[in-house]
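With one protein chain removed, the remaining protein chains of the complex are shown where they sit.
This part shows chain A:
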């Protein structure tokens, strides 16, 4: 784990779980797998605190444990999983676009709580939805269950590994830690639950009206504790499936940008590619270099309803896509009207390259970008050749090349003419290595996100006093409005915050929003680069 990644993990853990969890988490990321007592000793925190922190981390799938010989349990942190926390808003938004508010809330609950039982999720989501609905309406459990089942069927949520059922004839003491197992086919199996009920609205007036003496309340809650029907079956969000969806989205929008700009039809080519990707969702694993071959007839049948293009037009589009130099779509055979595949690996490569080009263009200018594209295309170029091909004066070309070289976007390849590698008798060729440039850019992205988070925390801390004051004033105004105060009184309270203070608050809000939006942008770039690097590394 690089220093930048560790720093980013530390900031994320601190923001979401507090300092104690952060200390333990970062220590585990730095030092690898360790048992409980060693963690407590090395970090200097009390054993109880370490236990609490580990429970939280394990609940959120950030730390896993393993039983080693002699009964020692070792804990290991998963740095990449911690970094996924950056994308939580995007996961939730995706669920919203696909399954509307119900889906959004289900995924949100699962992400915030790490893992939950289905009945608990359904109940909580129904309650939350009921809160937002108008008076008198409640959310039925059945509807929420249906959405949950749909999420499970499309693999967006999956079961957590289960504790193996121990038979009674098991001799000896129970193991220090359970080994959790799950089989492939059980992962998306929804238990048969009959969840009947409606969401409850949390109204404070109701509770007062019941008139039960407060001392009796503890007994009342214990009476409601029935055994949960799906005890022991926990669900978690399947992040890989979301990543697959993001990748598909990226490919479709790339095709749309490239091919659909100049056609008068509404985005036909991107629709075709989207259909192909949808058909291969379940059949292709997420790390495959290309999808299963699909015949043109199948694609024609699976096009969305209402898209009436004739078979011939579809064939023309497919040929066009297959001939495109970007090679997103490839032709793998002629049966069934032509078998087409989508080259996932190449698509990711193109996306990563486009990201690099865009970064260079925005940082160094369009002429630099031209040189970069040139070197990319021709693979290896000497300095003189660069100047000639790019049609840029020598001095400027040199300057730009060295700037890019110093930032490691371009690298030098030495080809010696003589065995003693004399510099005057060696060729120095400029070349672009996409993988290493992508890694370098990814590292910079991690650093920028860490900087953005730190700056946001700094800004908030600077104005802490003002923020607290404004919160207090808002609370006072809200309570006064509830009890029905006059306009003049409200006006007076509002004036407690002076105009320059209001100005300051506005500036703070604008800055924090901007920093947050930047973070979201950088996280999208991180996703693209990470997917490309992962896909390339797997192929090697």
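To be clear about the criterion, a contact is a pair of C-beta atoms (placed from the backbone, for glycine too) under 8 Å apart; a residue touches a chain by one contact, two chains touch by 3 or more; residues count from 1.
Basically, contacts and distances are computed from a predicted model.
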item	value
Undisplayed chain, where the name is taken from the UniProt record, one of "Gap junction protein", "Photolyase/cryptochrome alpha/beta domain-containing protein", "RNA polymerase III subunit GL" or "Integrator complex subunit 4"	"RNA polymerase III subunit GL"
Contact with the hidden chain (one of A:282, A:391 or A:517)	A:517
Omitted-chain contact residue, chosen from A:20, A:118 or A:237	A:20
Option from A:191, A:232 or A:333 whose C-beta touches the chain left out	A:232
Contacts of chain A with the absent chain, listed as residue ranges	15-21, 36, 46, 48-49, 51-56, 58-60, 65, 67, 73, 88-90, 92-93, 108, 112-114, 163, 174, 176-178, 180, 214-215, 217-218, 221-222, 225, 232, 234, 362-365, 383, 394-395, 398, 422-424, 512-514, 516-521
